[in-house]
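Notes follow the structure.
Missing here: one protein chain of the complex. Every other protein chain is in place.
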Amino acid sequence: MRAPRFVSTIWNTKGMARWILLVGVLITAVFLLFALCAPWIAPYDFNQTKVDGVKFPKLASPSGDHWLGTNDQFYDIYSRVVWGARTAVLVVLLSIVLSAIVGVLLGLVSGYVGGWFDRITLFLMDALYSFPSLLLAIVFSFMLRERIGGGIVAAALSLTAIYIPQYYRVVRNTTVAAREATYVEAAKAIGAKPATIMRKYLFGNVVQSVPVIGTLNAADALGTLAALGFLGLGIAPNEASDWGYDLSRALDDVSAGNFAPALWPGLAIILLVTGLTLVGEGLNETLNPALRRRRLQKVTLPPRDTTDPEVVR
Amino acid sequence: MPTKPESPDLSQEDAGPGDDVPPGPVIETDGLEVHYRLQGGALARVLGLRTRTVKALDGVTVQLHRGEVLGVVGESGSGKTTLGRALLGLAPSTQGSITYRGRDGERLVSHMKGAELRRLRTDVQMVFQDPSAALNPSMTIEQAVGHPLVVHKIARGAELRRRVHEALERVGLAPVERFASKYPSDLSGGQKQRAVIARAIILDPEVLVADEPISMLDMSVRAKILQLMLDLKRDLGLSYVYITHDLASAKYFCDRIAIMYLGRVVEIGPTEEIFANPRHPYTKALLKAIPDPDPERMLPRDLPRGEIPDAAEPPLGCSFHPRCPEAVAACGWESRDLRVVLDQHWTERGADFDTERRLVGDLDHLDAPSKRATLGKGDPAAVLALMEGVRAENPDEPLWNGVRSMESDGSKVVVEFEEGVDPALRRAGGVDVACVLYPDGAGSDTAASD
Amino acid sequence: MTSLTKDQTPARPGGPVLEVRDLRVWYGTDRGPVRAVDGVTFDLRPGEILGLVGESGCGKSTLGRGLLGLLPEGAARDGELRFRGKDMLTLRRREQYRMRGSELGMIFQEPLTRLNPMMRISDHFAETLRAHERRISKADVEQRSLEALRVMGIPPTRFRAYPHEFSGGMRQRIMIALALVLRPAFVVADEPTTALDVLVEAQIIRILHNLRATYDTSMLLITHNLGIVAEACDRVAVMYAGKVVEIGPAREVFSNPQHSYTRELLRSTISLSTTGLNFIDGAPPDLTDPPSGCHFHPRCPDAMQICATTEPPVRDLPGGVRAACWAAEVAHGRTLDEDARRPLPREAISVADEA
Partner (left out) sequence: MSAASGSLPRYILVRLLLVIPMMWVLLTLVFLLLRVAPGDPVTAAVGDKLGPEELDARRAALGLDRPMIVQYLEYLGDAARFDFGTTISDRRPVLEIIQAQGGATLTLTVGAFLFACLIGIPLGRVAGRRRDTPLDAGIRLFGVVSYAAPVFWVGLMLVGLVVKYVPGWPTFGIADPETIFYVPDKTGILLLDAIIANDRISIVDILQHHVLPCFTLGLLLSGVIIRLVRVNLIRTLGDDYVEAARARGIPERQVIRKHAFRNALVPVITVIGLQFALTLSGAILTERTFNWPGLGDTLVDYITARDYIAIQGLVTFFALAIVVVSLLVDILNALVDPRVRY
């Protein structure tokens, strides 16, 4: 691994890719800050409905006490949004890390070993991949709720399974390509064991695609989490603040003309998903040589040397 | 599985300089075959449909004598790279044997597996064609060159460092400090190839298989890398298998040369003899065709036509016969050759393609190799006349040597071809050649190969 | 090879097809402008094949593309470039487009990727012909395409096939036919045989060489293979670091090279007559910051003091050769003062500077 080179590639990128990355990182950073410092940023707890024994008003308009108003469950919308960031980050981080570990290892072994193991795994993963991810998430979360309840871990686990195939596919394909690469042949030629080849020659070169898939999957996972919440299959309302759940509660309010309860959690989802997608696309464009464009700068030819060499004809 | 012969009963004449080295060629292959199963697309792969076999090597018998450079020359698809990989056990052989006679006695490479095969790599090493691809982009030069020692647990720490530096100096990557911590992408092509060579010699091997080591390099460094390899051979007592498509460098570099075509050796012998007196028509064609910066040379007029055929369905008889300007009746003529000749006829100016094509009908069925071809959709007499016309147009076309009969059976024109032979390597003069023009005993004698 | 080099066709009425005077093509990069082509001058007569040789990175390809205007955004050209007397550098974009294909052609290095995999060969021809001759009939398209393919040895049975159904050599023949179907007067062939096998390469060189019998085409044949130049070209231009250092009849240049670089290049080439290995030390210079004086002086075995400071003049020499080299100047009777003639102490060129 060559961290400094990796970083310098990103740093030296010019043009749109750099802007995309920058904006994406900024947005994501804001939400990470929300997630980390929720207790200090949010004025109230995520399930707080009264302060000093006085109940919050229902569906209140924005005010000094409630910057974005309250929703139909007497919650303070601003606090819900901030706490929701913590839930989202936790769930997504957990699920992405888990699926990356499983997917990368499986893809590496499957791609390098080949043969029947590879074919069967590939077939299974393709089947899993072709299945609607939301449907899978619904089924998993449904099963997990029966067993371990509707908490953050259950939500994360039900998302994990649907993203494994994505890492698997990319890592397997790059491994299959890299397996044919001359430097892997060269490693065999010096007498390296398969385990050594996978560890020293393949892993470092294959794993480079993981940050890109990781961030793009994180964006997607966030959407799926919100959808689960919307269908009432996400995180139980008493466990943590869930943007999707808040949106499902706001259905009727919007029809009645009150946008606030739906607007803010929705915007939060859009912003964070957009931020993560931008990071992913930015990384993709900086790290993927196929998409990177060597930017030629406009050149103006200087006037010729007045001391032209003599021409003898 | 054959067991390892106890005492090799071989001629003693090329016993190497070392006292612990067994006599005989350092590497020898006998009837080596490497067949690959070609598979269709992803779908067919899953269903296991239509697997074709490519004979990358089809009965190759060569010897590498101690201290010599054996050139393996051929175009793409000739199997030369597969031969090199097979010598290291990187391409598993499906038939035949590879024998290695090194410091540890005689071993059968073709039957080695796993750890045993990995141990062989301390004795037989490889230099690759593309130095940029042969180095792991995420390893420094020092790590890459030293990795063989780590893998075989030969050296570590300061000792490892010392040996890496020694190897780098040996290949001219000096001052070592300037290169050791660099990544491959920081080096030029020539420098990378030096690093690859350093990695290959660090285990102190006896044999180096060099697969087109200079073809991807810039013109100005080719000679330098070749010189480096010559120096290393002298200093380290190496034997080389030099795989190349470039006859000019082979002529300068090699002691003996094997010319390969479609998985077989068609001619093998001492370099001077091959260049002074090429026998196989393919060798002759290669020699005539290489562009040489000698302004006195002429472009040859009788270049072989066409290109290297599909290795999954090689021509019947001698693989080279469809392109051979000297082909005779026994070369293995078949239906596909007829199609080539018809296509060639229609390519001539003046041929009335549309009418004639209608007369002859669809030709796709000729693509299945057969000793008997049927032609014609229209009146068989007209088809026959057309075919006779084609023959008259170019009576010197070698194909007509192989046509036994061409007549109408009432509805179609039937073309029957002569029986062909598949020539084996035979002694002819100072070389061995696989061509029907050199039948057994045509040369001086058929004594055992040198 | 009498038919190739000796009977040079005299310039036909109308003069040279191509006149290049002091052409420059520069690219802008982060490290500054790359002087890929830096003051190149030559003429091309009708039906003449000019070989362009040099190490990789010396500007050969850029010169070829620059002549056709096929340059990436951000590149700049200046100097003088006349095609049949018409000034190409001031031409409008539309005009340039119209001339490509019909008057100026290009044959590329990798025939495998140059044909659209989704289009039949026949479609490629129809598209090309229609782009330049709007009202051409279907029968005409077919007749002219088949004729062009016939000359290249592609049978008419394959006219409606897709590119992937052809081998590499066949595709290159198709590409040549496609470049020539409109009978352009000038064609650039950029390493047309590099990706091909030896025997196929010889077939293609033969075809290129025979072109003038069928078409009246002049050609710039870019290659790094000196052998190909010897086999196929009338004249040869040797390029080094963005400049043409020597140009002249191929036989003359090869048998009696005037520029030190040409000589060293010939010496370092491994050929059938090689009896000892020679090489040029070092690597071609970085074209963003080429050396002063003669660009070759740091690698030149007989560099003089003057080579490092003053660019050598371009001189017409006997045998129709033109070269820019101080050593050639001296050899042909120019007197330089003592200081200027003193050998240049060569800085050690280590492997660190090697290509």
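Lettered A, B and C in written order, each chain numbered from 1.
Just so we're on the same page, contacts are C-beta pairs under 8 Å (C-beta built on N, C-alpha and C of every residue); 3 or more make two chains touch, one makes a residue touch a chain.
Because the structure is predicted, anything quoted here is derived from the model rather than measured.
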Residue among C:H132, C:R183, C:R267 or C:R346 touching the omitted chain: C:H132
From A:A227, A:A240, A:L283 or A:V299, residue that would touch the chain that is not displayed: A:A227
Touching the absent chain when the full complex is considered, from A:L33, A:V51 or A:A127: A:A127
Where the unshown chain meets chain C, residue by residue: 68, 70, 97-102, 105-106, 108, 110, 113-119, 127-128, 131-132, 158, 161-162, 164-167, 175, 178-179
Chain A, residues in touch with the chain not shown (by the definition above): 15-16, 19-20, 123-124, 127-135, 138-140, 142-143, 146, 219, 223-224, 226-227, 230-233, 244, 247-248, 250-251, 254-255, 257, 259, 262-263, 266, 269-270, 273-274, 277-278, 281, 290-291, 293
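Here, only the chains that are shown with their structure count from here on.
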Centre-of-Cα separation between chain B and chain A, whole angstrom: 50
Sites on chain B touched by chain A in the complex: 45-46, 85, 88, 90, 117-122, 125-126, 128-130, 133-139, 147-148, 151-152, 183, 196, 199, 203
Complex interface listing, chain C residues touching chain B: 1, 4-5, 55-56, 146, 150, 153-158, 167-170, 197-203, 205-206, 209, 224-232, 250-251, 254-255, 265-266, 268-275, 277-280, 282-284, 350-352, 354-355
Chain B residues touching chain C - in the complex, by the definition given at the top: 75-76, 172-175, 178-179, 188-191, 194, 217-224, 226-227, 230, 245-249, 251-252, 275, 285-286, 288-300, 303-305, 307-308, 323, 343-344, 346-349, 353, 357, 363
